[in-house]
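Note that one protein chain is taken out, while the other chains of the complex remain in position.
Up next, chain A:
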Amino acid sequence: MADPAARTPARPAALHAAPKGPPPWNNPRVRAVVFQIVALGLVVWFGWTIFNNTLTNMESRGITTGFGFLDNTAGFGILFSLIPYDESNTYGRTFVVGLLNTLLVAFLGILFATLIGFLLGVARLSSNWLIAKMALVYIEITRNIPPLLQIFFWYYAVLRTLPGPRQSLDLLGAVHLNNRGLYIPWPHPETGFWAVGVALAVAVTGAALLLRWARRRQDQTGRRFPAGWASFGLVLGLPLAVFWLTGGPVAWDLPALDGFNFKGGARLIPEFIALWAALTIYTASFIAEIVRSGIEAVSHGQTEAAQALGLKRGPALRLIIIPQALRVIIPPLTSQYLNLTKNSSLATAIGYPDLVGVFMGTTLNQTGQAVEIVAMTMAVYLTISLSIAFLMNLYNRAVTLRER
């Protein structure tokens, strides 16, 4: 709705400092406010009518309404859950299970799509002909095939053709891959493991201090210290050393064939792998193009200036080009993150138990309360998307060009 006040010059009343203003019905400011109130009232009334009408109609047709169903026992099983769940839990819990499964695939998808996308975007601009062309081929193929087909490809063409559990492929007898999923050993900490945790905390603190010291030294003396590699080694090395010194206080839970399936260890179900792979690979190609456009948007003079200062290609990219490119990259990158999250609802096509599959699928069907469930699901996607947009906007503000 346009704001009438913005168009109407609001000054005349103030300029003519006459004791008597125009009558209220001719006063543009009063009229602007009145019309806005009327418009707002109509919008609210319109929304309420739809809501009320839906309720009345459902009641007259004998369809149960309300959110009471969330406390009822669900009574159906779910293939994969991050929190303990069984048939005796409530429909409310199926909502949480589905939500967490959606967040899991969205989070891991965004993480890996960003990593692969940045690598590809840089590779696309590489002066090495082969690398640049390979990146180009990857991008043009994956970007132009619909994500649903890519999910089907991974699920039906790749993972379905794997052998069954009794003939599964294995690596060193510890990692097993078959058409039921990927089984890996999973560590269970034993007594004494706390020392490793302490070592990790010390290493992280030490690394943070090291980075600060290195930055201050560079600011003061101009000399650089490879703080990135040093802190990486610290964070990785110290806990490992402590782990080794304390005699490895971890029990490995190895997967083993028992009856129909493997038991023990951790398991990635094929539905998750297919969805994750497809979303990551599809979105990575868009991110690669965004990164490329961001880098190309930085004037070539910047590269030349960096070379003139004696910076090598790597540091020039890292210190000069990418920080400036980020200003161009971040806004469209946010859209890609939102797209990936929303595309994760394609999970339902291959039976990955995400929010749409579990809650808007089975739960909706068992309870029949379509209006409530669809509204809740839409609210969830809206909330996730707005949160991502909010966080990315914060980051965007941090990297925008500050004019001094």
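By definition in this document, contacts are C-beta pairs under 8 Å (C-beta built on N, C-alpha and C of every residue); 3 or more make two chains touch, one makes a residue touch a chain; residues count from 1.
Convention: contacts and distances are computed from a predicted model.
**Student:** Tell me the UniProt name of the left-out chain, picking from "General L-amino acid transport system substrate-binding protein", "Phospholipase_D-nuclease N-terminal", "Cytochrome c biogenesis protein" or "Rubredoxin".
**Tutor:** "General L-amino acid transport system substrate-binding protein"
**Student:** Just to verify: which one of A:263, A:318 or A:342 makes contact with the chain not shown?
**Tutor:** A:263
**Student:** Which of A:49, A:126, A:299 or A:383 sits in contact with the chain that's absent?
**Tutor:** A:49
**Student:** On chain A, where is the contact patch with the chain that was removed from view?
**Tutor:** Where chain A meets the chain not shown: residues 1-2, 35, 38-39, 42-43, 45-46, 49-50, 53, 56-58, 60-64, 75-79, 86-88, 156, 160-161, 164, 179-180, 258-261, 263, 270-271, 348-349, 351, 353, 357, 361-362, 364-368, 370.
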